[in-house]
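A single protein chain has been removed from this complex, and every other one stays in its place.
This part shows chain A:
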Amino acid sequence: MDIDDLLAEVAVDSTPEESRDLQELTRAWVAERTAPEILNWPEELMERVLERVRRQIELVEDQTGNMDPKTNFKLIVIQTELERFKFLVRSFLRARLNKIDQHPLHIRAQHTASLDSTQPLLSPSELQYLTSHQALLSQHYSASFLSQFPASLQRLDDTTGGISMVDKPDEDRAVFRQMPRIE
């Protein structure tokens, strides 16, 4: 971070929405990849970003075939930018899915608790993925061995005996945090 970034942050209105979104997306991506727990789904940001990606893809499709060297060069720049955006979004989504797969029951409980607040934890499609994946898994366990167990031992979220079966991410893990330096 240098002084330009700081100034840009103070004068939010002077930076175009596009660059601000890129900055936000990059931050969300970095935060999601370093945080041990899953973070809130940035719905509005993602909608704006996806809409822009869609528009750029259309633009690229429209303009290909145009052999004018100038447009051709512009297109390459656009496509490079597009690939980078797609990478950011893809990596962001995959990082979230990874966490969902690791701690499904814990995250589902957290999501249900977050429904009352303004910002839910998961996007609708993530919740759907979580629910169906969990259903598949427990069906798989049950078909493989669990159905032959005594009834009292068939649960997957048992907490008796002092040990909870629901795994939690290590929320006390050390994380790195970048602070804008203010002098």
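Note that a contact is a pair of C-beta atoms (placed from the backbone, for glycine too) under 8 Å apart; a residue touches a chain by one contact, two chains touch by 3 or more; residues count from 1.
Here, contacts and distances are computed from a predicted model.
Student: For the chain not present in this complex, what protein name does its UniProt entry give, out of "Large ribosomal subunit protein uL15m", "Exosome complex exonuclease RRP44", "Serine-threonine kinase receptor-associated protein" or "DNA replication complex GINS protein PSF1"?
Tutor: Hidden chain identified via UniProt as "DNA replication complex GINS protein PSF1".
Student: Among A:R27, A:R90 or A:R173, which residue is in contact with the omitted chain in the full complex?
Tutor: A:R90
Student: Name every residue on chain A in touch with the hidden partner chain.
Tutor: 50, 53-54, 57, 60-61, 64-65, 76, 79-80, 83-84, 86-87, 89-91, 93-94, 101, 125, 128-129, 132-133, 136-137, 140-141, 143-146, 148-150, 153, 156, 161
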